[in-house]
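One structure follows; several queries about it will come next.
Heads up, one of the protein chains got dropped from this complex, but the rest are sitting where they should.
So, subunit A:
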Amino acid sequence: METAFDWITLHQDMIYIVVLSVFLGIEVIGRVPSVLHTPLMSGANAIHGVVIIGAIIVMGKADSGNYTALILGFLAVILGTLNVVGGFVVTDRMLEMFKKKK
């Protein structure tokens, strides 16, 4: 029990970010028209590609002799980039078509 409290105290700023971000996410999306559901889902999909930052750190930290870490990290960076780049490009393509209609 003691350690759990210590952990919370140690990470309290992160925990604040989590709590506030949860409410922010709800507020930001709250009144979105159904027309935009698909692009929004796709845009959010691209944003969680931030996980790529973790992949870059893993890759950059790996010792040059540790092949498992190098290979897995390499794969992780590729997958993360796919998520980010693919996600943003697909979203842009969808939204581009909405714009043309003016």
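Note that in this section contacts are C-beta pairs under 8 Å (C-beta built on N, C-alpha and C of every residue); 3 or more make two chains touch, one makes a residue touch a chain; residues count from 1.
The working rule: contacts and distances are computed from a predicted model.
Enquirer: Leaving aside the chains you can see, what is the UniProt protein name of the one that's missing? Options: "NAD(P) transhydrogenase subunit beta", "NADH-quinone oxidoreductase subunit C", "Multiple sugar transport system permease protein" or "ABC transporter ATP-binding protein".
Expert: "NAD(P) transhydrogenase subunit beta"
Enquirer: Just checking the interface: what residues of subunit A touch the absent partner chain?
Expert: Residues 3, 7, 11, 14, 17-18, 21-26, 28-62, 64, 68-70, 72-102 of subunit A touch the chain that is not shown.
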